[in-house]
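Here the structure comes first, spelled out in structure tokens, and everything after it is commentary.
With one protein chain withheld, the remaining protein chains of the complex are depicted in position.
All chains are identified by letter, namely A and B, in their written order; residue positions are counted from 1 within each chain.
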Amino acid sequence: MCLAIPGQLLHWTETGALRARGMVQFGGIARECFMACVPEAEPGDYLLVHAGVAIGRIDAAHAALLLAELAALPAEDSFAGDSGKDSGEDNGDDSGDDSGSGAAAGGER
Amino acid sequence: MMNDPALQCPIASSVNDHRITLAHGEGGRAMRELVRGSILGWLGCEERFLDDSVELLSHSAASAATPLRWTTDSYVISPLFFPGGDIGRLAVLGTVNDLAVGGAKGMELSLALILEEGLPLSTLQRVVESLAQAARETGVRIVTGDTKVVPRGAADQLFITTSGIGISLPWTIPGPCGIAVGDVLLVSGPIGQHGVAVMAARDDLGFVPPPTSDCASLWPAVAALHEAGITPRAMRDATRGGVAAVLHEWSAACGGTMRIGEQSLPIRDEVAGVCELLGLDPLHVANEGTMVIAVPPADAQRALLALRRTTVAREATIIGAVTARAGGPVVLEPSIGRLRVVDEPTGAPLPRIC
Partner (left out) sequence: MKYLDEFRDPELARRLLREIRERTTKRWTLMEVCGGQTHSLLRHGIDAELCEVVELIHGPGCPVCVTPVELIDQAQRLAMEPQVLVTTFADMLRVPGSQRSLQETRALGGNIRAVYGPLDAVRLAREDRLREVVFFAVGFETTAPATALALRHAIDEGLRNFSILAAHVRVLPVMEMLARDTRCRVEAFLAAGHVCTITGMEAYHQFATDHHLPVAVTGFEPLDLLVGIQACIDQLEQGMARAVNCYPRSVESAGNPHAQRMVESVYEIADMEWRGMGLVRQGGYRLRESLREYDAEHRFGALAVTDRLPIVGSSIAPSPPAVCLSGDVLAGRIKPSACPSFARQCRPEHPVGAPMVSSEGACAAYFRYAVAEEPWEGG
């Protein structure tokens, strides 16, 4: 039971150990969330919000570290090259036309 | 008739003149005053008279090549008012859009109201005035109507049924059964806006800014396609069940697979944010001013350009294509990983926390 979404704390709207609330931005919308479990949060921090309650803060350094580690992995030109060795099954990547998947997808705009 | 003071403003027939009562539905004086004194005024009907039945004026404009089209729809939405629209606006645009995606321009509408006892007159006024505004914008005329009142609890404030008559453009749209392998799939704009707006308003979810419905007339987009010499294979406004419902229906009709690309789907940031937060799939969320279109591949680019020249479809996008049946009726190319099946909606999309 785990749908918790990261959002940025814009500002506190109410203080108090129990009643604390803050306005949190999620992409294109913001919503007031309950902050009793993250009393040390500061505006600008990213929080994990579940069922309207902030349950933790996102550690930006760890996030950056993971992304950097993954970016250091060797790149692969064609996705189709990977799956080709597993089976003959076409995974839709190498169709060569506008219906390719992955970053090449997006079709015509 | 216009000089009759009795008909120039809503007349109080009882102490509760600010709310609908059962008397308003009984066909007597109270009803006459409600309809002629209030409703017709709010509709902007100069004559203050709408007959029970009416000769179709659009009949004379119709012909074998441009036949009449007819549709009906009921509107029971709650809440009545939401950012971007209301039940009155929907009642006109929804029906106009049903005609439009059938290739016809809406001309005349009937209007049937079912009012719950206790409905504030001010609410009714707001709804009817919005309905009238939508009618003016789309050029349809309300030509006949009916009003009923039901006891408190028998209706959720207000239900509306509109039937619309339109005149087809001179084209023959094959419809879903005529969709062929290779056809290109487009949407006329960003998806998921209406359902999110209504859900947020109904449950008072407190989003800032409040998500806005895409409620709009699709006729200009349809007309633009025709003007560009394009005959779509099929068009459908993606209302309940969203884009996924339309694509499932089309797959069932033509037997092919509707294959769409995740990266291709146009989704506004605010809709994306709400859908992430509530665990909704934008493909399953209702739209009220956005349609799915299937066109022959040779017409795809021109269709896109024609649509984008209109306001309502300025963000039209190609989202995929029709393939021979494989993998399921509707499949999605995710950014990562293999094709996955897009479920047919089984009920209203519900928020989840799991």
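As a working rule, a residue touches a chain if its C-beta (ideal position, glycine included) is under 8 Å from a C-beta of that chain, and two chains touch if they have at least 3 such contacts.
On a predicted model such as this, the values are computed, not experimentally measured, just so you know.
Residues touching the missing chain, restricted to chain A, are 1-6, 8, 18-19, 26-27, 34, 36-39, 46, 48, 50-53, 55-56, 58-60, 62-63, 66-67, 70-71, 73-76, 79, 82-83, 86-87, 89-90, 92, 95, 102-103 (touch as defined at the top).
Interface residues of chain B facing the missing partner chain: 203, 205, 272-273, 276, 278, 323-328, 331, 334-341, 343, 346-347, 350-354.
One rule holds in what follows: only the chains that are shown with their structure count from here on.
The part of chain A that touches chain B in the complex is made up of residues 1-3, 5, 23, 26-32, 49-51, 91-92, 98-103, 105-109. Residue ranges on chain B touching chain A, taken from their complex, read 205-209, 211, 259, 261-264, 268-274, 276-277, 279, 300-301, 304, 317-321, 333-336, 338-339, 352-354.
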